[in-house]
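The block that comes next holds chain A.
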Amino acid sequence: MSRRDFLSRSVKAGVLVAAAGSLSYWLYDGKGPDPASQSSGDNVVLPDFSIGDLGGRMSIITGEDRGKTVDLGLKAIGGIERFIRKNDRVLIKVNAAFATPPILSATTNPQLLSEVVDLCLKAGASSVVVTDNPINDPQSCFALSGIGEAVRSAGAKLMLPTGSSFASTTVPKAKLIRDWPLLYAPFEGVNKVIGIAPVKDHHRSGASMVMKNWYGLLGGRRNIFHQNINDIILELAMMVKPTLVILDGTTTMMTNGPTGGSLSDLKQTNCMIVSTDQVAADAFGASLLGKKPADLPFILKAQDAGLGTADYESLKLVRERAG
Partner candidate 1 sequence: MFKSVVKWILILKEYRRLQAEPMANRSRKMETLAGIAILATLVVIAAGILVKQSRYDSKLFTASLSPSDSSIASTQKSAKPSELQTLVPDDLIPLTPLETFGPENLSDKIDGKAELYLSAGFRSLKSQRFKKSEQADSWLEILLFDMGSTRNAFAVFSTQRRADAEPVQLTLHAYRTGNALFFVHGQDYVEIIAASGDLTDEMLAIGKNFVNRNPVSSEKLSEQALFPRENLNPGSISLLASDAFGFSRMNNVFTAKYTIDGQEMRAFLSLRHSDKDAQELAEAYHRFLLENGGSDLDPGTNLPGIKLVEIFDLYELIFSHGKALGGVHEAESKDTALKLGLALYQELQKVDQKQ
Partner candidate 2 sequence: MRIVTVRRISQIFFLLLFFWFCIVSTFGEQWWQLRGWPVDWFLQLDPLVAVGTMLTTKTLYAGLLWALATVILTIVLGRFFCSWVCPFGTLHHMVGYLGKRGKTLSRKAEVNEYHWGQSIKYYLLVFLLTAAAGALMARTVRAAFAVPAILWFLVAATIVVVALALFGLTGRLRKTAAILLALVGGWTLLGLLYSMEQLIGASLQTGLLDPIPLVYRSVNLVLLPLVDSEYQVLSITQRHYEGAWLIGAIFIAALLLNLRTPRFYCRYICPLGALYGVLSRFSLWRVGKKQSECVQCKLCEANCEGACEPTNTIHLSECVLCMNCLDDCGHDLMGYQTIPSASGEIVSPDMSRRGFVVALASGVLAVPMIRLGGYTDQNWNPAVIRPPGALSEADFLSRCIKCGQCMRVCPTNIIQPAGLEAGLEGLWTPTLNFRVGTSGCQLNCIACSHVCPTAAIRPITLEEKHGREAFADVGPIKLGCAFVDRGRCLPWAMDKPCIVCQETCPVSPKAIFVREYFSTVRNGVVEVVRSDSETLEIAGISFQPGQLSTGDFFIKLLTEPEGKRRPIVDNADRTLAVDPRMPFLKELPLGTRVEIQVRLQRPQIDPKLCIGCGVCEHECPVSGKRAIRVSAENESRSKRRSMLL
């Protein structure tokens, strides 16, 4: 009796010892934590959303009515159907950085956004998501800029940034965007990305157009990158390769950007630019601000990095007037 008891106990003890031993062996780490380790671990990388086989296309449509000009603009580069197919899941990155009214042109125009959402849904997209990580408080930004309402009425979905919307990213070959929080949640399941931004003067970088628009996808204490503004814009263009960009030069903020604040900062330039090449779009946008691409170092840096061309005339360029 006691023999059996002892034996059963020995076996159990033996099993416990073996378990302890194997657990120790499995988890053994002789080296210790390495310098670069962070507890977050997995980095995400955004895929390339551009449509490769189309070649560089750009259209510049002059006119006052944003709905009309963007419509013509998309038609001129092949029609929305060339870019958005049935059941596509589209993400539109707008500029909702400030809680200012649309009339001050510091944020993406709501009518323009409505029209684009409409066109996407008509082209058969199964969902359209609109997002941004604003500088001011998100709720007020989307509300006061009119973008929130436009999204709702057009039938798209608004994704506000929350604590869990961010994931760590490292842009390959980048020096600044390494292990940095990216607004990743809206990208889940998405296969087409459109950036829509107004043409604005910017105190630090000279201009804020479609390439700088992606700044709103960064989280964390991103202000630190202002110390090296041209390189960060370059790396933003490296990070996001969109399907389309729409640069709204209808009302350009000529001075006191990026917040502006007075109607006297604005000039009616009546240009809508639709492009597959974000560098070309910005290069043309510079001219609306009375600047040349050479005045904006990030444009040439992006061109040198092979992200597009500043010479927009060399693309399949269409210029039209809206009637």
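In picking the candidates, the idea was that all candidates are chains of the complex that A comes from, given by their letters.
Quick note on the criterion: contacts are C-beta pairs under 8 Å (C-beta built on N, C-alpha and C of every residue); 3 or more make two chains touch, one makes a residue touch a chain; residues count from 1.
Bear in mind that the values here come from a model prediction, so they are computed numbers and not experimental data.
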Result, touching chain for chain A in the complex among 1 or 2: 2
Message: Help me check something: in the complex, which residues belonging to chain A touch candidate 2?
response: 2, 5-6, 9-10, 12-13, 16-17, 20-21, 23-24, 27-35, 37-39, 163-164, 176, 179, 220-221, 224-225, 227-228
